[in-house]
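One protein chain omitted, others in place.
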Amino acid sequence: MSLLEVGALVVRYGAIQAVRGVDFALADGECVSLLGANGAGKSSTLKALSGLMRPASGVVHFDGKPVTGLPAHEMARLGVTLVPEGRQVFATLTVRENLELGGFNQPHEHNREDLARVLETFPPLETRLSALAGNLSGGEQQMVVLGRALMSRPRLLMLDEPSLGLAPLVASQIFEVIQSIAASGIAVLLVEQNVHRALGIASRGYVLELGEITAQGSSADLLANEHIRRAYLGHGMGEGE
Amino acid sequence: MTTALTPESLLAVSDVAVTFGGVQALADVSFNLERGEILGIIGPNGAGKTTLFNVVSGLVKDYQGSVALGGIDLRGKSPQRIVGLGLRRTFQNVRLFKSLSVMDTVLAGQHLAIRESVFDSAFRTRRYHRQEGIAVQRAQQALAFVGLGHVAPGDMAASLPYGGQRRLEIARALVGYPKVLMLDEPAAGMNATESRSLGTMIRRIAATGIGVLLVEHDMRVIMSVCDRIVVLNFGRVIAQGTPEQIRSDPAVVRAYLGDEVGA
Amino acid sequence: MSLQELLQQIVNGLVVGSVYGLVALGYTMVYGIVRLINFAQGALFEAGAYLGVAIFGLLGAFATHQPLVGLLIALVLSALLTGGLAYVVERVAYRPLRNAPPLAPLVSSLATFFLIISIIQVITGAQPLNYPQVLSVTPWTIGPVTLAPTSLLIAVVAILLMGGIHFYVQRTKMGKAMRAIAVNRNAAALMGINTTWVVTFTFMLGGAMAAVAGVLFGVEYGSVTYNMGEFYGLVAFTAAVLGGIGNVPGALVGGLTVGVLSSFATIFLPNQWQEAIVFAILILVLALRPQGILGERVAERA
Partner (left out) sequence: MRALTLLRATRRPVPSANTKRALRVALVLGTLGFASAPYWLGGSYFPDIWIDMGLWAVIGVGLNVVIGFAGLLDLGYMAFYAIGGYVFANAALYHGFNLWETLPVGAVIALVSSAIIGFPTLRVRGDYLAIMTLGFGGIVYFAAQNLTALTGGVNGLYGWKTPSLLGHPFITPLDFYPFVLALLVLAALVTMHLRTSRIGRAWTCIKDDEIAAAASGIAIVRYKLYAYMLGSVWAGLAGALFAAKEALISPESFTFDASFFAVAIVVLGGMGSISGVIVGGIFYVVIAEWLSAYTGTLSGVIFAALLLLVVLLRPQGLIPYRPTFDRRRLRRYGLPEPPVAADDYRLDP
């Protein structure tokens, strides 16, 4: 049975329809990638699924229960955790406080265990626990937000462009961590502009164009598909229309 | 790569570098824009396009290198002064004035051109009527130019459908008779038909001699409209050339699709 | 002017300044979390003071026999009731305007302020009301200065409470949630924090502190007037801005500074000008250093 089922999801910003009725599903423990050029509607989809935005229409089921339109904090309590685009650490709070906020709804014992695990996953954070998160480098901040997300013991982890603005070497480290998270059995919905990396981690993928799903399939199929290239780099106008 | 300041270029960006709190947002960015040319600026999310726009329009003041508009160095000039020198822009998320009518929106775009004093306005002098008459006529031209010539001038800007709002925003910028027009993702939220007619309009704008700087994610628009394209990644220019050259440039493909795993 | 007089004014200023700081706390916490100048804070201060009068009245003879217990009851009850009032204010006048243009919540909090003090005025008939004397009024003489035991009690209670709030904001889960919301409301919601409730709670906490300040103020001055919320609300706001709005320790620093400065003014200027001094401080700070003494706790968004 699917962990997450999305049906005919529509997201609007005022007059603009950013997501125009997408359907997809994700099984428990599965890692799926959501691909597409900027403005294709990927972030909007994640915002709607995390409860940051109310979908204009459509149905979302999580773990068999209808969760359409639930506010963000309730989605988070159900185990749906979004790591938003652009990192968004709590800049004036310390790294430790950032991580503890991730486990806001977890009992205290969990927090202690999880903090140790997070520090094991991200050794560089160990020495920076009492630093203000805003003073960290981009890579370290990405570790903080990933660690923060893991502290909530997510059942579904949604990542929005985790490699955005990171130097290639740092991005590689982040991808390794994402891979190990996916391997640990947490379901992952990955939005990432680095298509090869994303499909390397995910087993399946969906391609979004102008708010609609235009292709889907296994990662291998999608990588072999000209469709992806087209979605990102486009064709001349008039072609293929 | 050092490009000499070329005063004959309409817009000359030379070796611009910007650092935000230890992060290099832009480095060694140089390009020229000529009269009547459409230059596309593309690159993955976070590549530095917005920062570049902000440098040119004067919102980011702390940068290295130089930006010159029509031979005039823009360093230290306020955004409003740069507008006066002939640079106009539109916004990624349309920013219209919600309590102005369609006509008044385009009149507001002529703020710097209308020459009426407070006294003229308060007492409706002959100069007021003369100035307003010219301004309204120019506004009508601009509205017609962007394809809004049939819209009732008294309708509220916000009552237009989305594509119409985008056009109105362009009219507001055009009516200031800019030398350089910067369009920030004008096709965002448009369907294929709308973005095609937008492309045609951008071409007509350039045909009047305006240099157009176009940031856009819709590759169909970029590839079919631009004369030249500058590709940014991690704040650096990784490629520069015609749409044909860019499309097949391996560095560009890598920037967009990422490295092969293990590569 | 003698040194003795100067020292005396410093002491007086510190006592009343600690009360200002307590009111400033409400402005600063609400501003920090939702970027709203909650004008109603001044009215909540006044409401707290008047509720104190009512509670003392109900306690009757008990308060005379057990003044400290009476005071404690008045403080706690007034804080609870005013906290409840702050809840109503947030629900009615602020929450519906969360996404309205920025002028709307300002005007609505102004209207709320005026509504509350006008209602108090109508009920009490614009007469000053007397506060009972809580402790014996024989002042202590400590070196060159005199200090009433009540004044010391007031300063101690106010400063302890502010310390408590600081600890609460820094150390507890709720406090962390408040600070997280102040930085980034959406990201905080993604942590599973019910941001709506935390905001409401912050309003209530600010209201409760204002009520405590109101009761302490009444005890210190012996009476309350129907328009005290107007002027002292502004004084407390000045204190909040001076300390750095959004900054909890700043509220104390700002409160004490404003208290001492306006107390000094009584030496150098005719009595009525004390009030003008506060306005002058406010305008100078806003014009010259709007981030305040301790600097505004504005997050650089990553």
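A, B and C label the chains in the order they appear, each numbered from 1.
Basically, a residue touches a chain if its C-beta (ideal position, glycine included) is under 8 Å from a C-beta of that chain, and two chains touch if they have at least 3 such contacts.
These numbers were taken from a predicted model, which means no experiment stands behind them.
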item	value
Visible chains in contact with the missing one	B, C
Among B:Gly147, B:Gly235 or B:Gly258, the residue in touch with the chain that has been omitted	B:Gly147
Chain not shown, touching residues in chain B	57, 79-80, 83-84, 88-89, 91, 95-104, 107-109, 111-112, 114, 116, 118, 120-124, 128-129, 131-133, 136-138, 140-145, 147-156, 159-161, 163-164, 167, 172-174, 176-177, 193-194, 197, 205, 208
Touch residues of chain C, complete complex, unshown partner	35-37, 92-93, 96-97, 100-104, 106-108, 110-115, 117-119, 121-122, 126, 230, 234, 237-238, 241, 270, 272-273, 275-276, 279-280, 282-283, 286-287, 290
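Throughout what follows, only the chains that are shown with their structure count from here on.
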item	value
Label of the chain whose CA centroid is most distant from the centroid of chain C	B
Centrality ranking, top chain (CA atoms only)	A
Distance between chain centroids, defined by C-alpha means - chain A, chain B (Å)	32
Centre-to-centre distance between chain C and chain B (centres being mean Cα positions), rounded to whole Å	49
Centroid spacing, where centroids are CA-atom means, of chain A and chain C in whole angstrom	43
Touching two or more other chains - residues of chain A	138
Contact footprint of chain C on chain A as seen in their complex	50-52, 71-73, 76-77, 81-82, 84, 86-93, 97, 100-102, 104-105, 133-134, 138, 141, 148, 152
Of chain C, residues touching chain A in the complex	173, 176-177, 179-180, 182-184, 186-195, 297, 299-302
Contacting residues of chain A [partner chain B, same complex]	13-18, 37-39, 85, 137-138, 161, 164-165, 167-168, 192-198, 200, 210, 228-229, 232-238, 241
